[in-house]
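Complex shown without one protein chain; remaining protein chains in place.
So, subunit A:
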Amino acid sequence: MDDLHKWLTHLVASYLEKDPDEISGSVSLATYGLDSVYAFVMCGDIEDHLDVRLEPTVAWDYETIDALADHLSSLVEQP
């Protein structure tokens, strides 16, 4: 979970061209200015990283890194 949260934070930081320390897990991605195109790119990168299939609406449904990490953790733990 911590690794996944850290990986997501670095991923979002790379899109925003910010330092990961500047990214809070509890702030909505939209607040950071992550537009819809990058929300989809993030979905694609997550799929590649975790080898899962995601609903493309996942970034709308889980608006923060904290919520997204929780969701993805439960997803990868499923048998």
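Simple rule for what comes next: a residue touches a chain if its C-beta (ideal position, glycine included) is under 8 Å from a C-beta of that chain, and two chains touch if they have at least 3 such contacts; residues count from 1.
By our rule, contacts and distances are computed from a predicted model.
A chain of the complex is left out here; the name its UniProt entry carries, from "ABC-2 type transport system ATP-binding protein", "3-oxoacyl-ACP synthase", "Iron ABC transporter permease" or "S-adenosyl methyltransferase", is "3-oxoacyl-ACP synthase". One of A:L16, A:C43 or A:A67 touches the chain omitted from the figure, and that residue is A:C43. Across the entire complex, the residue among A:A13, A:A30, A:L50 or A:L75 in touch with the chain not shown is A:A30.
Mapped onto subunit A, the footprint of the missing chain covers residues 30, 35-38, 40-41, 43-44, 55-57, 60.
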